[in-house]
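One protein chain omitted, others in place.
Right after this comes chain A.
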Amino acid sequence: MILMKDIYKTYDNGVTALNGINVEIDQGEFVYVVGPSGAGKSTFIKLMYREVKPSKGKLIINNKDLTDLKEKEVPLLRRQIGVIFQDFKLLSRLTVYENIAFALEVINESPRNIRKRVMDVLELVGLKNKARFIPSELSGGEQQRVSIARAIVNHPKLVIADEPTGNLDPDTSWEIMKVFEEINARGTTIVMATHSKEIVNTIKRRVIAIEDGRIVRDQHRGDYGYEI
């Protein structure tokens, strides 16, 4: 499913964010990525949907080698992955409904299916009554949930989330985690960077800890392991 071999990433400004990453994640796994701020978690995650290109190393996602991925194939890769961005990345002039529908429009889904799937997923994240709002009319947590809805609406095999509960109150966080557990139970792989000790220590899953661009710990049913 996901395979990284000796991955290095040095940004244009000379900062080395990843320093030899080796990891394998199987289909259906639920993985937390933890580590201090600036450790390279977001960079690690951005590799997978090609927002960032590795400087060196071998990277396979969904059985596809990204080393020699053509520019034209990038949209296809991204359609197979649901991404929840640290800063949401919602289209500011579109409504909640239109934002979520966009992910289905790019894959040529029929209008009838789009309507049904969007309404279903809005139900799931509890935003059915705000379908016609635009992002600036929503709270941070609500925007977060829209971004989650967009990521999962086309049933991708892999969902990647960068601090999906970073802006949510504890109650909503747990509800979101329930959604993740649910789609994980259906066989979806989930990779999630997080700073939430409570979540990691309560819902026990595989934990990958990154520090200074290296994996320092990889544990099944692991702990958060850092004191805040």
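Note that in this section contacts are C-beta pairs under 8 Å (C-beta built on N, C-alpha and C of every residue); 3 or more make two chains touch, one makes a residue touch a chain; residues count from 1.
The criterion applied here is as follows: contacts and distances are computed from a predicted model.
You can't see one chain of this complex, but its UniProt record names it "Cell division protein FtsX", from the set "Multiple sugar transport system permease protein", "Iron-regulated ABC transporter ATPase subunit SufC", "Isoquinoline 1-oxidoreductase alpha subunit" or "Cell division protein FtsX". Of the listed positions A:L91, A:A185 or A:V216, the one in contact with the omitted chain in the full complex is A:L91. When the missing chain is restored to the complex, the residue among A:Y8, A:F102 or A:F133 that touches it is A:F102. Per the touch definition above, the residue from A:V33, A:L47, A:V83 or A:I199 contacting the chain not shown is A:V83. Against the chain not shown here, chain A presents residues 49, 51, 72, 74-79, 83, 85, 89-93, 102-103, 105-108, 110-111, 150.
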